[in-house]
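All protein chains of the complex are present and in place, except for one that has been dropped.
Presenting subunit A:
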């Protein structure tokens, strides 16, 4: 267990620095009534895990159905919660999903040529979002001393 002790600093966990915005996550941690138990932030983070799994599932279905509008909404939805937790990488990928779903490029400024191009980009972005989610999930579980 020695390697799991981080003195309460999530940013000291490998992989944290580029996937988590310290100030935003810190703000969530400050809402904890008990710094040992961290009930509140833990529940939020674990809720997010569930929400992310569900949303990725819905994204997969929508991708199969080629439902761009739903994909955009799902992207926006997950962007909101990942932003709140300061999970920057996941948030950025979700924003891309939101834009591609609107048949725009990744910054949301230019139109894409076709639905197919959008779907292709969506598939890649969803895959990237999942990977980034897994990575940050590991960091967060480590932070909450969950080795499962």
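Throughout what follows, a contact is a pair of C-beta atoms (placed from the backbone, for glycine too) under 8 Å apart; a residue touches a chain by one contact, two chains touch by 3 or more; residues count from 1.
One rule holds for everything that comes next: contacts and distances are computed from a predicted model.
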{"item": "Identity of the absent chain, which is to be given by its UniProt protein name, from \"Mitochondrial ribosomal protein L13\", \"GPI ethanolamine phosphate transferase 3, catalytic subunit\", \"Beta-hexosaminidase\" or \"Sensor histidine kinase-like protein/response regulator Fos-1\"", "value": "\"Sensor histidine kinase-like protein/response regulator Fos-1\""}
{"item": "Among A:19, A:62 or A:81, residue touching the chain not depicted", "value": "A:81"}
{"item": "On subunit A, residues whose C-beta touches the chain left out of the figure", "value": "21-24, 26-28, 30-31, 40, 43-44, 47-48, 51, 73, 76-77, 79-81, 83-86, 91, 95, 108"}
